[in-house]
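Of the protein chains in this complex, one is absent; all others appear in place.
We just call them A, B, C and D in the order they show up, numbering each chain from 1.
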Amino acid sequence: MTMLLFGPELYFLLVALVLFFFSLRRTPKVKADHTVATVLALVGFLVAVACIGQKGELFFKAYRVDLFSQIFKAALALGLFLVFMISRNLAGIEERLHAEFYLFLTTCTLGMMMLVSSVELLTIYVSLELSSYSLYILVPMRRGDDIDVEAGIKYLFIGAVSSGFMLFGLSYIFGATHSTYLTDIIPKMPELLASPIGLVGVLLSLAGFFFKLSVFPFHFWAPDVYQGGANQVVTFIATASKAAAVALVLRIAALGAGAGYDFAQALVILSIISMTLGNLVAIIQKDFKRMLAYSSIAHAGYVLIGILAFNEAGYSSAVYYALAYLIMNFTVFMVLNEVARDGRDLKIAELAGLYHRSPLLSMSLILGIFALAGVPPSIGFTGKLLLFTSAMNQGYFLLVLIGAVNGTISLYYYLRVIYAAYFIKGEGLPPIQLSWPTKMLNYALCATILFFGVAPDSIIELARAAVRTVL
Amino acid sequence: MTEHLASFPYLSCMLLSPVVGLFILLFLKEHQRLAIRMVSLVAAGISFGLSIYTFVSYDKALGGLQFVEKYQWVKAFGITYFVGVEGMNAPLLLLTGIVIFTGVLTMWELQERVKEYFIFQLALVTGVFGVFMSYDMFFFFLFYEIAVVPMYILILIWGSTRKIYAAMKLTLYLMAGSGLIIPGILLLYSSSGLFTFNMLQLHAVQFSPWVQKLTFVLMYLGFGVLAGVWPFHTWSPVGHVAAPTAVSMLHAGVLMKLGSFAILRVAMYLCPQGFQYWAQFMGLLAATGIVYGVFVGLAQTDLKYVIGYSSVSHMGIVGLGLATGTVDGLNGAVFQMFAHGVMTALFFSAVGYIYDRTHTRDIHELGGFSKIMPVASAFFITAALCGAGVPGMASFWAELLVLIAAVKVFPIRGLFAIASLVIGALFALRVVQNTFFNEPNPKFTHFEDVSPFLGLPRMILIGFLIFFGLFPQVMVSMIKSSIVPFIQGM
Amino acid sequence: MLVFNQLETYLYLALILFAIGLYGVLARRNLIAVLISVELILNAAMINFMAFNRFVAPHPAVGQVIALFIMAVAAAEAAIGLSIIIAVYRKLKAINVEQATELRG
Amino acid sequence: MGFNIGSVDPLFLACFAIVALPALAFGTIMIFTWRRDNLSLGISLTCSTIPLILAWWLFFTVKGATLAEPIILQVNWMVSDAVVVPFGFHLDPVSLLMLVIVATISWLIQIYSIGYMEGDPGFARYYADLSLFGMAMLSLVSASGMVQLFISWELVGLASYLLIGFWYEKFSASEAGKKAFVVTRFGDIGFYMGLVFLLYFMKDISLFGLGIADINNIGLTQKLTEAQITLCALLIFCGVAGKSAQFPIHVWLPDAMEGPTPVSALLHSATMVAAGVYLMTRLFPFFAASATAMAVVLAISTITLILSSTIGMVARDIKQVWAYSTISQLGFMAMGLAAAGLAHGTLFAGYYHLTTHAAFKALLFLCAGVFIHHFGTNDFFVMSKDGGRKLMIPMVTVTIAALALAGIFPFSGFFSKELVLAQLWHLDNKLWVGLGLFGAFLTAYYTFRVIFVLLFPRPDDHPAWQTYYVREEVAGHGHGAHGHEEEEAHGSHGHGGHGDHHGVPWVMAFPLIVLAGFTLVLGFMQTRIEKFLLGESHPHELNYLLLVLAVGCALGGIGMAWLDWGRARANWSGFLSKFPMLENFFIQKWYMDHFWRWFLNTVIYGTFSRIFTYNDRRVVDGGVDAVALGTIGSGRLLSFIQTAFLQLNLLFMVLVLAGVGIYLLMGR
Partner (left out) sequence: MKALFFPFTPQGVATIAFLLVVAFTVVGALIAVAARNIFHNVLGLALSLIGVAGLFLYLNSPFVALMEILIYVGAICIAICFAIMLSQPLYLPGAPRNPLKIQGAVLGAGAVFVFLALLTKKTKWVPAAERSTDWSITTIGHYLLTNYVLIFELVSLLLLVAMLGAIVNARGGRGSS
């Protein structure tokens, strides 16, 4: 019974084991690896979905299985599955390393799954490191240019310093509360935040989580890693990893709920700077992934809006947005992967003629991009509006105003993508042939984006129920 | 406001007809041109027919909100799907029906990416219908954005002159407006404490004065961008010039009305005190726009620019009517929305025909078109005369109502607005003279005149203009049936 | 009160170590030196945990366990860091952080 | 709305038919039959004949309608809140008489045009426009409310625009049409403002039908102050000035001669331009309530009279001469009304002059039309040379009309002009009557200048031709030279150059004869018309001094013209050539065109339009673009945070974190 609670994690541990054995093979079997990994991930997703109803505590209360965590586990499993699905053309990584690629993504997912369930600081730290290290390894695995190692080293060091900060902050929290269990810490939170060192402790710890979410000023890795990493890896970082980060920040920032005005104001400022900076700098980007990196910084700012409402509505909209972001960002990355099949960095201009090359992809792209930009009827629009609504209910008028204006700024660069895909003629570029699973994936994603944008009720209710288990 | 539930979901059908058409189009192939056109026409036609039906069968004596449909949508946030018809939006639904139907006919000859074109156009129209019939702010805003964004692609792909710049400018500018609207809507939502987006319920709430003032100005500016309120109008001439014919028709004809309708429906309705506070300011901007539009239009040489600036001026009249806050002024404003919509659609439709053949819109290069295409020219001239405020056309009545109301409330501003009619006439006639009179340009003499089929949409537009010019009471009594309670409710 | 028997002593010490580590991270060009500095930061945190464990925590085993885990994680980090640094050297022919400047803007 | 025919007053139906039929004709021709000339002609003629009959029927059968108690038949056209616009008919002697005049003249013109416009490619359109004009004018005349009147007023302007610019391929024609529309629009806006102001001053909004009867009682019922009435009256007079071509917005009328001549006859002599004066008559009690306004009107109309008469003396195009004479006579009518207003007289003098003028001026134009049609030129010197006097019917009728215009007994003009002068005589200041007499003198002079030139052609070697050519150079871009260009232009439209058949077709001759008959008869109908209009006739004590002066001035003018233009030794230079500066001033039309041209080019286009456009492009749009560029620029600027140097980023991160920490602790 207990093991069932740990089902998804155990399953992915097993998958990791299987993939580990794959990686030991002398001659790589690319297609087989892909098929097996994808099927395993699909099953994993089903397992995670099957475990959604689970509830309970494990490992001496260090590990809590509740709706909140299970939803995110399902989302992570979905993210992993989706990334595996588009890894059929894993041109960005050498063939002999494909098995490792699947392996590290699986371990990363595993780490993140544990992350969302952990309610103990040390567990959080270690699982965070597990997921991060897997990514540190994956980024410089790219074939070709020198930028991958540069991105890898920057990722590593910014991550290391952030986690150093976090650890240092955790030590103060430990010192002040005498415990590492969130269940123990939460009651002491008001008192903790009232003391300056406790506040600083929380602030420093947030560094590590904000790093994961790429909130300003811990965002510096994002553009470089997005550009330098292999496309599939970046897809994972941009989707599943972001969802996990949201879950994490939600859990931790919820600690700060009692901190009062100043703490919230600090988050407000970070949120505003994040989205403004992300959107402004994204405007001038030429590389598609780099642009998306800045857009992810901006989106981190949006998610913070929901979090700093510090109430059920805010958290549930943040959860909704995180799930929505996973879907819509993945859609865009899927298109990117399909267009850059040789694993190169895609310039925005290289989307030229996409409409002629593959109408289906261009439709997915337009929906994904519009969803990111918050244009209805898409999940992005609904999500953003819910975020704003919850923030406004808490009286953050200026924040909402700036957020809304930022939406406009962001539209500029999103529209440039559409411009490239729809307007520039791609002379002499061959049509893009899609395999049937990819086609199905396209349709499914489009339908999801539209359907849950128009009828978000079920997801919102789910998110609410999930958030209630956290509060 | 009393609500009368619909016996049959007319409004949803009106709204969904383009959506269904759109989905059918998705499964057609690009080369099945005729099928694509027919599907679009039928989809637009159903909406058109239903809009006429609702307009005609709306019970003015009964009043209130009719054809109401209401479904709970998102419980947690108090969102309901709530549509209805009353006197002030029935004309605009009708307008949308007219313009989309004629728009599809106008674009009958389109050769490039036909399928996509109609898909986006139908998407846009869905948004427009939705805005006009929604009584839930969430859906209102949702549809509002749906109506705005497809514009980008429509202009980008099928547009002309500086289309890249124009498409970007237009979309961003309008979305910047949305950036102000969202906080406004949410401020109302949150300060009502009701957790509902239902406008009628929100209307019952007495918002504190500062909330009203703040919200009103946010919404006024936000929606004002789309309504072409001076000085936020510059996207509109550029956008109209760049857009393809039917899009210009829809855009100047219908979309700009979304903005002014929203100011009326949302901003004024929910923030009456805010409106009182900002009315003078509104009047000032509107009057400036009226005068400004004609003077700038005088110097333009591109036909569509000319029309664009005339739209600025005419939308100024709408704004002035709204600013008066009197029954006459609002009647006139809504009437002007309708009249200007049809008129501008006619304008662009006529210009579109000429441009499609000559590929120029420079009024100096054209000339003598009455000789070459008497019918096409007649369409344009009719529109120009209507724009100059010649009686016998619908817009005359609208202007009359607005100007009379305006002089009562803002005498000086009203005077300027009236005085600008002289320039308006000069403006219209200058274009007509240069384009259609004088010696024909020999380059263009071989072009054929409008065929009866292509003339049909233009004739429909003219028919509506003249019908409501001769029988203004049909429209005015309709509008009035909801404006009177509206004013009382303020 | 003896100086080694005071919580603050250790906290200041940890802070000094932290600051030195931070300085190294910010100032050193050599990637390996940066990694060394990161290790110093981790050690500073570790001292903190141990100090709190010694002076305030309800159960003295917890801090020690934490310190052990931090060590393990640091070891893992060092392994990965060094491997990446070697990869950097192989590709860029340098381990100077200022030579990894392709990605910007 | 909705008419229930059964319950509607037959009188209303009749009036409605008068207005609606021409509208129907317009619509039918424009939409359906515009490619078929004869069918269109038939429709148009039918739809103008029935109103003609109805108008006469009304004229004779409607009893009991007096100025004080008119018959008002109306339904609500549009009901907003305070704004209520009725649609209906205001029947009283003034409107009944005017209905008849308009219906008759437009019918005659339609007949005449069959010949004149034969073979023109725009034949059907021409008739459609005529129908539109008929409808608008008839509605204007019979409107019961000011808004309806204003609508018709505008439609008249529209029809005039369409007809003046009928030959739209010709730049001067389309330009003239535009000018006419815009300039009259200028006046109309004053009218509009006047109406709106009237509403503004009348706080009691329930009255807002703006019925004509209401306005006339306005001083009594609404307690408006004199200043308010003056303001409104003057603003409404702007409309009058626009339509009736009063100084300084008379400039469109001479140019309006670019239209086909029957149009000039119809619109720009008899009906449309009379609409202004008609409006003044219509609102006479209202105008009369403000002495200040009346004084201003008097001054303006006097200026108009003198100005146009002097220009008429040097014009060379026969239509120009008649056009200026129209302006001067309109000035005369307005003078009559204004003087009556000042001296508490009746509206009869001005209105009677309107009636007589309608007949003889239409006649003058139609005759001119025959000449133009026949000789293919507008220059009456050339007509004369080509044998103008050989066309018997027009020559006789034009002479009759000229005599009437000059005010010679027993032609109708004599009686009406005499009445106007009598009104002026009643004023305390005799300057006005002096100017009126001077105007009469000039009128006689320039009228007979034309007649004498036409009657006494000179052989080619006559010294008079020397003067003619010399003056052609002086005129420069004037209309004398213009005539020849027109000749060519007209020629291309296939209605000129009918040199092969002499004599006048009956469709053109018939109206001439009818109108000549009117010109002869109307003068003797004075008492009957007065009785019809006012319900009673005031036997005028004959002012012999004035009579002598008036006839003397007229005869003096004719005599002067004989000396300058008629007698065999006349060298066609005119007495004005003694004052070259003055003559040039007149030839340049008092520089009014120059003024307006300057005004339009420099003030409107050059200053306002340019400033606004510049502002729009640079400031407003530039501002928007600057914001956009600024956003992009700030993005570029901010991107420098993302240096490639890892440690700078880390430093930044540390400092921001420290900053946030400090911020948080500052709050404590």
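Basically, a contact is a pair of C-beta atoms (placed from the backbone, for glycine too) under 8 Å apart; a residue touches a chain by one contact, two chains touch by 3 or more.
Not measured: the values here are computed from a predicted model.
Taking the complete complex into account, the chain left out of view touches A, C, D. One of A:D33, A:D66 or A:E100 touches the chain omitted from the figure, and that residue is A:E100. Contact residues of chain A toward the unshown chain are 13, 16, 20, 23, 58-60, 62-63, 94, 96-97, 100, 103-104, 107, 110-111, 114, 122-123, 126-127, 129-130, 133-134, 136-137, 140-141, 143, 152, 175-176, 178, 195-197, 200.
What chain D contributes to its contact with the hidden chain is residues 647-648, 650-651, 654-655, 657-658, 661-662, 665.
For chain C, the residues in touch with the chain missing from this view are 2-4, 7-8, 10-13, 15-30, 32-33, 35-37, 39-40, 43, 46-47, 50-62, 64-65, 67-69, 71-80, 82-87, 89-90, 94-96, 98.
Everything below uses one rule, namely that only the chains that are shown with their structure count from here on.
Spacing of chain A relative to chain B, judged by their CA centroids, is 41 angstrom. Note: centroid distance chain A to chain C, computed from Cα atoms, is 27 Å.
Residue positions of chain C touching 2 or more other chains: 22, 25, 97, 100-103, 105.
The set of chain D residues touching two or more other chains comprises 628, 639, 642, 646, 650. Residues 639-640, 642-647, 650-651, 654 of chain D are the ones that touch chain C when the two sit in their complex. Those residues of chain B that touch chain A in the complex are listed here as 73-77, 138, 141-143, 145-146, 149, 152-153, 156-157, 164, 167-168, 171-172, 175-176, 178-183, 186-187, 189-190.
Within the complex, the chain C residues that touch chain A are 14, 18, 21-22, 25, 31, 34-35, 38, 41-42, 44-45, 48-49, 51-52, 56-58, 62-63, 65-66, 69-70, 73, 76-77, 80-81, 84-85, 87-88, 91-92, 97, 100-103, 105.
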